[in-house]
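Please see the structure below; I have some questions.
Every protein chain of the complex appears in place save one, which is left out.
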Amino acid sequence: MEPLLEVRDLHVDYLSDGMPPAQVLRGVSFTVSKNEAVGILGESGCGKSTLALAILRLLPSRSRLKGAIFYKSRELTNLPEREMEKLRGAEVSLIFQDAGSSLHPTLRVGTQIADVAAAHHKDWSARQRREGAEAILKEVGFDQVERIYASYPHQLSGGQQQRIAVAQALISGPSLLIADEPTSSLDTTVQAEILALLKRLRREHSLALVFVSHNPAVLAEMADRILVVYAGQIVEEGSAQQVLNSPLHPFALALLRCVPKDVRHNGPDRLLSAIPGSPPDPAETPAGCPFAPRCAERMDVCGSRMPSETRPQPDRKVRCFKYGG
Amino acid sequence: MAYLLRRLLHGALVLVGVSVLSFLFVQLAPGEFFSDMRLNPQVSPETIRHLRAQYGLDRALPIRYVRWARSVAKGDWGYSFAYGLPVSKLIWSRARNTLLLTITSALLAWLISIPLGIYAAERRDRWGDRVTVAGSSALLTVPDLLLALALLILAIRTNAFAAGGMTSPDFAELGTVAKIKDVAAHFTLPLAALVLGTLPIFFRHVRASMIEALALPSIQSARAHGIPRSRILFRYALPAAANSLISLFGFSIATLLSASLLVEVVMSWPGLGPMLLEAILARDLYVVIGAVMLSTFFLVAGNLVADVLLYLSDPRIRRGPA
Partner (left out) sequence: MVADMVTTEPVIRVQGLRKTYVHERPFSREKFVVRALDGIDLVISAGSSFALVGESGSGKSTLALCMARLEQPGEGRIWFEGQDLFRLSGPELMRVRRHIQLIFQGTAAALNPRFSAEEIIIEPLRIQSVGTRTEQRDRAVHLMEKVGLPPVWLSRRPHQFSGGQRQRLAIARALALEPRLLILDEAFTGLDLSIQAQMVALLRDLQSRENLTYVFISHDLSLMAHVADEIAIFDRGRIVEQGQPSRLFSNPCQPETRALLEAIPGRRSVLGLGQS
């Protein structure tokens, strides 16, 4: 069956005056099927947020995109802007990390939801828009729909703001939702609520999901398949179960060791392992595997050239010299 | 409510303070209205003393202040030595002319700079933006005086506009429509000078606030939801830019009486400016103080209007958490 979304060899550079371009994405390829939840796992600066923006062509003006993006077999990179506007929010939606600042401060939240409906349902009357907004507010879990409709963003809590963002994203019935670290700035309990909400909405609306996060534990809850990204490349791909239980790439392995464990099972030794060093700077492009400086299993060949992608098992891909490449 | 009352009280205090200060400052300036007269051998010292007593200039400063305050309460605002009329009458007729000029020029400047600023911000760093910014920079560097003089020269050379004054010599004999046309003809030049002087500042402000507003995350989010660009511009970006523009608007009001002084003097527009200048030179005490007070009133009013508008436009100021 044809995938819902296909990204083929995507390269994104950020340009700045007088300096070499920052290669934020270096040849990313993957697919998302209908109803599937794909998790994108990586540290800050690895390009995962850029990937989310690139799919909807929301990159800043000083950037360069190469490669192809197919949505329902339509190629998106050359689409005129008017067509992209029709696609955004209606076919593919995006929610951001900081819901508070992604909502406009001087408009009521209900109006902001209705505005999205207005953009995609030009034939709806004002009344229909309002009813549609109230309906979706109920769906995302609000009881006092009228009071919330009339509120301003600053009057709502972080969790409520994110619910509003979800309402905006879903009111026009998209088939794919891209969520860029939607819960990273929320309390753990609120995070759990939002994740539960997203799971429920996925089921009820047959929504495909691309969930970007730096936290493997969150992806354990949300993803069917996981792509591990490092320095703008996918370094491992597999089902969530495979990647989280038996990771192949040393980075994935090291990252999973950073997740706080259940202390009941660890006895007196409660140490978290850490990965030495910091994530690489996209402006620098050393030869060899970008993870090599921080890799516990570094070999000589790792510093000389880039490993290529291999399939050590069916349905699993990895980019590491340990597995050929 | 309490807040509003507090601001009004504060404004009133500012006005009183300014009145006291202007009294003091005018007093500090050497000489007085009758200094010239003293030099005239034909005028006897007794006459001068008599005139001074008549105008109360022989009294101590605090007493003069009190008498002036009483005159304000009566509505006269003191008397002009030069014209022998109550200051309020004198000032108001002139202030009307000034306001005609400044209100029109402010409106025009805003009407041009808002769309232009939006246009430039939208096309940031592209040709449309570069051209308008370069143009405004050029205008900014030209001193107002030079601008006014250049326009005057242009008018005289080309005979296209009436240069100087507000009306032609035969004004009184013209019919109403002709009268309006006449004023309008004289009006064009000072208006042009004022607009050209203030336009670049407003334009840059609008452009800068719009650029900042367009960089907000909420704009990117609106785009991500597929809201069309034009709607984003006017419904999301412009209101976000409004806060700083409102402050500038308040400033516009605040300077309604003071901004045009130079232009009025150079182009002989019979507004508050030339009269104030004349009064200062002649030490016509109460005229100076009256004009300063009126100007201050506009300043205070302008700030207050800006505050109220800000309160109305930004729900974050209006309401706290739900």
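Should a chain be cited, it is by its letter among A and B, assigned in written order, with residues numbered from 1 in that chain.
Keep this in mind: a residue touches a chain if its C-beta (ideal position, glycine included) is under 8 Å from a C-beta of that chain, and two chains touch if they have at least 3 such contacts.
Because the structure is a prediction, the values reported are computed rather than measured.
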Among listed residues A:G158, A:G173 or A:P312, the absent chain is touched only by A:G158
Contact residue for the chain not shown (choose from A:S29, A:T77, A:S184 or A:T285): A:S184
Residues from subunit A at the interface with the omitted partner, ascending: 43-44, 157-158, 184-185, 187-192, 195, 214-218, 220-221, 240-241, 244-245, 254-266, 270-276, 278-279
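By definition in this document, only the chains that are shown with their structure count from here on.
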Touching residues on subunit B, where the partner in the complex is subunit A: 216-218, 220-229, 231, 235-236, 239-240, 242, 313-316, 319, 321-322
Please give the residue numbers of subunit A that touch subunit B in the complex, ascending. 56, 58, 81, 85-90, 93-94, 96, 98, 101-107, 115-116, 119-120, 147, 151-152, 154-156, 165, 168-169, 172
